[in-house]
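One protein chain is absent from this view; the other protein chains keep their places.
Letters A, B and C mark the chains as written, and numbering starts fresh at 1 in each.
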Amino acid sequence: MLYFESDYTEGAHPAVLRRLTETNLVTVKSYGADEFSAAAERKIRAACNAPQADVVFLTGGTQTNLVVISALLRSHEGVIAAETGHINAHEAGAIEYTGHKVLTLPEHEGKLDAAEVGAYCRAFYADETREHMVFPGMVYISHPTEYGTLYTKAELAALFDVCREYGMTLYMDGARLGYGLMSDQSDLTLPDIAALCDVFYIGGTKVGALCGEAVVFPNGKPLHFLTTVKQHGALLAKGRVVGVQFDALFTDGLYFKISRHAVEAANALKAVFLEKGYELFLDSPTNQQFVILPNEVLARLKRDVAFSVWQPLDAHRTVTRFVTSWATDPASITQVSQLL
Amino acid sequence: MLYFESDYTEGAHPAVLRRLTETNLVTVKSYGADEFSAAAERKIRAACNAPQADVVFLTGGTQTNLVVISALLRSHEGVIAAETGHINAHEAGAIEYTGHKVLTLPEHEGKLDAAEVGAYCRAFYADETREHMVFPGMVYISHPTEYGTLYTKAELAALFDVCREYGMTLYMDGARLGYGLMSDQSDLTLPDIAALCDVFYIGGTKVGALCGEAVVFPNGKPLHFLTTVKQHGALLAKGRVVGVQFDALFTDGLYFKISRHAVEAANALKAVFLEKGYELFLDSPTNQQFVILPNEVLARLKRDVAFSVWQPLDAHRTVTRFVTSWATDPASITQVSQLL
Amino acid sequence: MLYFESDYTEGAHPAVLRRLTETNLVTVKSYGADEFSAAAERKIRAACNAPQADVVFLTGGTQTNLVVISALLRSHEGVIAAETGHINAHEAGAIEYTGHKVLTLPEHEGKLDAAEVGAYCRAFYADETREHMVFPGMVYISHPTEYGTLYTKAELAALFDVCREYGMTLYMDGARLGYGLMSDQSDLTLPDIAALCDVFYIGGTKVGALCGEAVVFPNGKPLHFLTTVKQHGALLAKGRVVGVQFDALFTDGLYFKISRHAVEAANALKAVFLEKGYELFLDSPTNQQFVILPNEVLARLKRDVAFSVWQPLDAHRTVTRFVTSWATDPASITQVSQLL
Partner (left out) sequence: MLYFESDYTEGAHPAVLRRLTETNLVTVKSYGADEFSAAAERKIRAACNAPQADVVFLTGGTQTNLVVISALLRSHEGVIAAETGHINAHEAGAIEYTGHKVLTLPEHEGKLDAAEVGAYCRAFYADETREHMVFPGMVYISHPTEYGTLYTKAELAALFDVCREYGMTLYMDGARLGYGLMSDQSDLTLPDIAALCDVFYIGGTKVGALCGEAVVFPNGKPLHFLTTVKQHGALLAKGRVVGVQFDALFTDGLYFKISRHAVEAANALKAVFLEKGYELFLDSPTNQQFVILPNEVLARLKRDVAFSVWQPLDAHRTVTRFVTSWATDPASITQVSQLL
């Protein structure tokens, strides 16, 4: 079987696991006060060119979203997201469970449009009944998006500006951030993101870690954030578990190297499909590829290749998703080619 | 430095880490549907003699408590716990965050008394204003307790009976369950616990895992529990991470062997203190020892030994806590002896 | 000034206030256990032809919505509503505050389409990732809708059927129910509604009461519902306050008579606008009329008439809302006519 189902079907990148093994018997303080977490924080600050940043390590994406969003919103506020935003569609109502509404706007290949966000806020503040409505307190974006697409620096800056204008925080869900940063089409660097977001996270689970996300607050974390983390059951007793992994990922550029590997594999896979005459649903520049397959091809391919059925396109064709990762074997792409 | 501060200051037991390494590149299904989690579930069912049990793997203790308690309580219900219960004292209000009150009763060396629970419920249902109060819907106990003490089989059976009488579920927090099961004083086995609790968890974080707890529902889990887990941000994309670890812990009795190691170390440490003429605050039969130290001894010992200050006893003496684990080096106990 | 701004700008219908005065010094049990509430419940059961129904009196519409919806949904479930549904648009996130997502579908003159609800559920249960999503647990409709429109009996029956098919409860927000029942276009009676809804409320605040809504559970209320009501701060110590009012409203058909008065006034007002050559935004058969006014007419009329600006239609015209009520003086409609 060839695996392109998701970027979390293997364990950790071997170097990450090696680092866990090397440090395993060192006795350290718990709850994230360990030296490995501190080292990882230093390295992430440096990579972000954000010397004042606080970095907090959490375990998974939905957990990170709910902890960060509920910590930053006040009770009368909600969070703006694209309709396809992960928090709106695939987190089982985790944000609403914390008491906050997800305010949806149309998506454009998975992205929010800053002008539409501005128009929404303008209309909101012009509405005389606004005190009976949920105030927009935050803008949530994912980068890459659920469709693998990327914000340009200009687009991100425009969102940042509209957030400043209407007193909202800008939060980037970076579950696959590495795959975005290393895309050929990316014009955003980590320091750019740290300068243009109030908070974002660098995804580990989908980029080489067993589990773990690094939340970056470029201008410092909220008061008593550790207590908030604990309250959500998100504080690991052995904080080292995530700290060590990010220490490894941010040593010698590992995070970027393995992300680049996945992007190159995705590019190669895309080339294979195009060459064989298949169409793309949209042109993703990152590790998720959305390919339109005739249903009979889909059925045949399923026998040897694991991938996702995204949505039906019409009676004969289906949108499918193929995902590469740090673990993708380049040989498997050649094999897909032979199967088409 | 000699370390007795807690049972979560090292990584994982080497056999656990080895198993993570061996299985690392196997491609599996995500969100807990992997073969390693399935194997771990089978082994835990067998160890519990509970063939119908559902086993769900979560990441940490507070997370497990809040997910399980909120999943099982209805909105008008709260959970009875000892005043010293972890959910009441040291979980940053995680249970209340889910909307439920912790109803406290007196503790007896950390334990709830079944007769007092019964009396509480009797008074509750006799109170004409009870509909204005929080209904007792669950009894929470920890075993071992926060003081390292153990319920006897008779005590657990009595709690089970009072729960049946008043329509409550009985939930055991087994963060340190292994250390309880392997205590010289334990008359409870895993099958006993599975027979006498509606739900309990087998702690991994404090008993040899990097992270992870195995929640056991002897009679099956609640409807759509996976969605509830996801909603709390507690669903690992790589569910294998905890599954593999419990697979290792429940292979060849590893969980029990390493727990026994810690209990023996604790027994040896207790003997050292008693021999040197120190008193115990209470006589714990598990891996946490509560020793009364004169303040000057405490100050001196702190230079070479890491342990916790529990509470002042009087002007001259302090209650301290020394914790052993699977990682405790027996030689360190001899060294403590020499320092006293 | 002529008032058409809303149906809650006066106090209570005089007969309601008279009944409050007559009964004022009678000493009764508190928290809804009084004889007036019991009488009101009996009369409402009779009017609904639902002898097994439980009737619970609450204070306002948003309160009723949040109490009922959170009481009936389980934690993994959300509530389907039209985009324009009051719970989605104008309740300040009250439903989300209770932890539940509002799942929005398109509106058709304010109404949900049963076929679309069915398609949504079918797609949901066909989605392999549905356990990561919010389960549809209830359908919320308002009748009349926010646009004053009405469901036909066939439409309500179709919604009822789709709810049965997918295990959802059907809840009708009847804030303006009287104005719907007494519309010329209504083919739904109270007994029909009681037969086709799992729960609904008969609005009092907008139909002649000082405050108060009567929640009807045709097949009985949830277990310990009074405790749930109390928990939301929705239990009046003097339950009589709402009970007496509904007793008056359901004596000698008062509720229906005053509702009919408002509908006739609305019909007359609509006729005035049409006669003067103005267009309707949509043809509402109840007490809310949505009229398209040229902006200069709007500005002129505002000097003498209170009404709501609903939304701009184009550069020159605006959608406005005129609302009649039990308190509308027919003479005021003639006066509007003279102003146009």
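Basically, contacts are C-beta pairs under 8 Å (C-beta built on N, C-alpha and C of every residue); 3 or more make two chains touch, one makes a residue touch a chain.
Nothing here was measured: the structure is a model prediction, and the numbers come from that model.
Residue-wise, the contact with the chain that is not shown comes from A:71, picked out of A:16, A:50 or A:71. Among C:230, C:257 or C:317, only C:230 touches the chain that is left out of the view.
Although one chain is hidden here, its contacts on chain C can still be listed: residues 1, 3, 6, 8-12, 14, 17, 20-21, 23-30, 59-67, 91-94, 97, 205-206, 210-211, 227-228, 230-238, 240-241, 306, 327. Along chain A, the points of touch with the absent chain fall at residues 70-71, 74-76, 99, 131-133, 135, 223-224, 226-228, 230-231.
Contacts to the hidden chain, counted on chain B, fall at residues 75-76, 78, 89-93, 96-102, 104, 129, 131-134.
Here, only the chains that are shown with their structure count from here on.
Same-residue interface: chain A and chain C share over half of the residue numbers found at their contact.
Inter-chain centre distance (chain A to chain B, centres taken as mean C-alpha positions): 34 Å. In chain B, 227-228, 230-231 are the positions where the chain touches two or more neighbouring chains simultaneously.
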